[in-house]
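The complex appears here without one of its protein chains, the remainder shown in place.
Chain naming follows the written order as A and B, and within any one chain the residues start at number 1.
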Amino acid sequence: MSEPNDATFDIVILGGGSGGYAAALRAAQLNLSVALVEKGKLGGTCLHNGCIPTKALLHAAEIADQTRESEQFGVKAELVGIDMAAVNSYKDGVVARLYKGLQGLVGGAKNITFVAGAGKLVGKNVVEVDGKRYTGRNVVLASGSYAKSLPGLEIDGERVITSDHALTLDRVPASAIVLGGGVIGVEFASVWKSFGVDVTIIEALPRLVAAEDEESSKALERAFRKRKINFKVGKPFEKVEKTENGVKVTIAGGETVEAELLLVAVGRGPNTANLGYEEQGVKMDRGYVLTDERLRTSVPNVYAVGDIVPGLQLAHRGFQQGIFVAEEIAGQNPAVIDEAGIPRVTYSDPELASVGLTEAKAKEQYGADKVKTYNYNLGGNGKSQILKTAGFVKLVRVEDGPVVGVHMVGARVGELVGEAQLIYNWEAYPAEVAQLVHAHPTQNEALGEAHLALAGKPLHAHA
Amino acid sequence: MSEPNDATFDIVILGGGSGGYAAALRAAQLNLSVALVEKGKLGGTCLHNGCIPTKALLHAAEIADQTRESEQFGVKAELVGIDMAAVNSYKDGVVARLYKGLQGLVGGAKNITFVAGAGKLVGKNVVEVDGKRYTGRNVVLASGSYAKSLPGLEIDGERVITSDHALTLDRVPASAIVLGGGVIGVEFASVWKSFGVDVTIIEALPRLVAAEDEESSKALERAFRKRKINFKVGKPFEKVEKTENGVKVTIAGGETVEAELLLVAVGRGPNTANLGYEEQGVKMDRGYVLTDERLRTSVPNVYAVGDIVPGLQLAHRGFQQGIFVAEEIAGQNPAVIDEAGIPRVTYSDPELASVGLTEAKAKEQYGADKVKTYNYNLGGNGKSQILKTAGFVKLVRVEDGPVVGVHMVGARVGELVGEAQLIYNWEAYPAEVAQLVHAHPTQNEALGEAHLALAGKPLHAHA
Partner (left out) sequence: EPAAEAEIAAQPAQAEQRATPPAPTATPQRPSAPAQGGGEEAAGYVTPLVRKLASEHGVDLSSVNGTGVGGRIRKQDVLEAAERAKAAKAAPA
């Protein structure tokens, strides 16, 4: 629409992570002019310190495990060891390639002006970077998040570290304590165990991945027990002390655990301090930016997307919100995002994947007598047997109504969440999925079998 | 409904493979009495000599490859060798476990009478087994298929073998020729190459997996070339001769290829000879049983399912047809099966997966100017980069209409076909998928990205 000739843009975006760059790319497609302000690297946390590098580590971990267990499949192999320098160069190579691709996309969009530097909201529609002011008819706040710690728990980057440090570790520690049994915590615990580390997870809540359906937590805990990943749940952290070669953590009740290092994975805090948000009148709550369902902040024409908005802290939520805001500003009136319809994957071994409501949430929402569930055990699924993985596909439905929750555990089930996402968001009835017989022998067949069973016509399952 | 007290059943099923046992299980759920006649093992080709054992071999092959290439991921390992006895016991273990499960399902269904023995249709509603007659108000023919050969090409089970023999091979041959570049041929070629065999595929048609979209064939050929799997396409087989240690195959034009053994994988023929079908008036064509779209043969109350019915020879098609026939007989009037909506997977490395129409077929059906395609390269997909796999997700849509074809190539893409199956069968428009942003970083995200791009709003892709 307009050109930035008077240094005025249709949109000024503060932060070039998942939320910010998605907004920029979509806005550019809609012929809006964009200033995209980024103080670090385009791509943000997800690309450089989050999703991508962790999943590279998890894949190296999978390779290590498969090599270690290859004899079970008739392949005679010897695992010599983990070459952490080589793991890191593989990981960095993946990040670099995707970074280059993203730079090409943003750089190739004529109406995006990329501004390198730290920005601050200095007016309701002005972001200042290194003394230069960028005025936007609209502003999108997308400054993301950082690894939190607990009061009195000091991160030294050596023995007490966050995921940022863990991703650049140049050695495989002999032992590690992971503080926090959420997604990031269990993913690192899984990687390290595969690399031969003696791992203990400490979680204050009564179960690992407590945001997931209770059966998923139980299955993950069972699998971790089998993998000899130690965990202590339901006991808050009390203190950490340095020992001669590492750290000693004390948890409620006085129990102590020692290890070479402590990974603090107690959640991500919104990166909003000293950015001028409050000064310009943006309503906040404990550092998060409050928005309505159309992602509008309390200041007209100022939007927020991504991890600074309360809710799921996931890259693809950032993408979706970024796209939404761009379309909203362009006057396309996009449909409001259903937060429950955003798929969630934990990429540990085994993987967890879910979309929609947990059984508990569904019962709360619809009444316990109105909710039916079915749990299809992967023991009946040929491909899962071939992979030697255990787990399940659990469906939650409303009686005489659609499927409102899908919960899965097992190797590689993260890939099944795409189908589950359509089922949930398109409000499919079990019978509508059941009439489509899935490819044999796949793992997605288990999703089909679960729907067959829930529709009253089980195939490879008892009723 | 009725009990088999007078040796009369609601349904007599001839053959206990994918099609037959699915019909039996569904019929039993609908309170029909069933006699299920099986001369070999319950589960048929798929469980004992097809889907399951081949996919076990393919997984062992994947493990071998990953071990071989583990250094790329920073995992130092040494591939010592393939222990074929151990591979076979892994494979047999998977089959045995699933076989036991299936026996439990069939045995546990009170109204299924399992009849062990070879059956023959001796009346329009009578199957005879070892001199005993089983009368059915309905009969379902489900006798399956066998590995075909070519005229003059004699299978000796030693040097000239079919998939049946290949599945029980007790050694890794030094070299092998695979005659036939269809699904079964490329799967074995893929396994053997991973096991270190020098493989050459010979295919008379101009490309490998010729039933797939042309771009999929090209991508598979490119990947096979990279893997140093030799193939010669467009040149029919002429003859095979025994050599001192193996075989020598001559193809059109006089070129010869030598190897330790020859796998004949030129297709599966219907197993219908001497079973009384024709004598009882069942209309046949080149050995196949002809049916209408409701799977009725020309003889009233005689149905046919599975590989003996012209069309895709796939286990889950058998399941779906078996379920259909049971429901039809029970008066449920099920919806006719759309053959194009049945997903197709080739489990080689890389995998191929598709559902719906190829680009060529769609153009034929809708007119070339009405068909739009989009090819999303996996180079832009983070998880595929992490797996170091190449390939694509290709969509075929009708202009202003739904997606009518999905074609995918790459490691593990077979698991994405579940979602693709919903998209095709539910006639989704690209925009309906595009509004659901997929989990990051997954491979199913590539399916999302392709829909975003086709809907005119590419995210991680150039327009």
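We adopt the following convention: contacts are C-beta pairs under 8 Å (C-beta built on N, C-alpha and C of every residue); 3 or more make two chains touch, one makes a residue touch a chain.
Since the structure is predicted, the reported quantities are computational estimates derived from the model, not experimental observations.
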The one of B:Asn111, B:Ser175 or B:Thr291 in touch with the missing chain is B:Thr291
Check the options B:Leu42, B:Val127 or B:Ala204 and report the residue that touches the missing chain. B:Ala204
Considering the complete complex, of B:Leu47, B:Ile112 or B:Val266, the missing chain is touched by B:Val266
Which chain A residues touch the hidden chain? 400, 402, 426-432, 435, 455-457
On chain B, where is the contact patch with the chain that was removed from view? 148, 150-153, 180, 182, 204-205, 210-211, 236-239, 251-252, 266-267, 283, 285-286, 288, 290-294, 296-298, 300, 310-312, 327, 332-341, 402, 425-428, 432
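As a convention for this text, only the chains that are shown with their structure count from here on.
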Centre-of-Cα separation between chain B and chain A, whole angstrom: 35
Could you pull out which chain B residues touch chain A in their complex? 18, 22, 25-26, 29, 46, 51-52, 55-56, 59-60, 63-64, 66-67, 70-90, 94, 97-98, 101-102, 105, 108, 314-317, 319-320, 323, 334-335, 341-345, 353, 379-380, 382-383, 385-387, 412, 414-419, 421-423, 425-426, 428, 432-433, 435-445, 447-448, 456-463
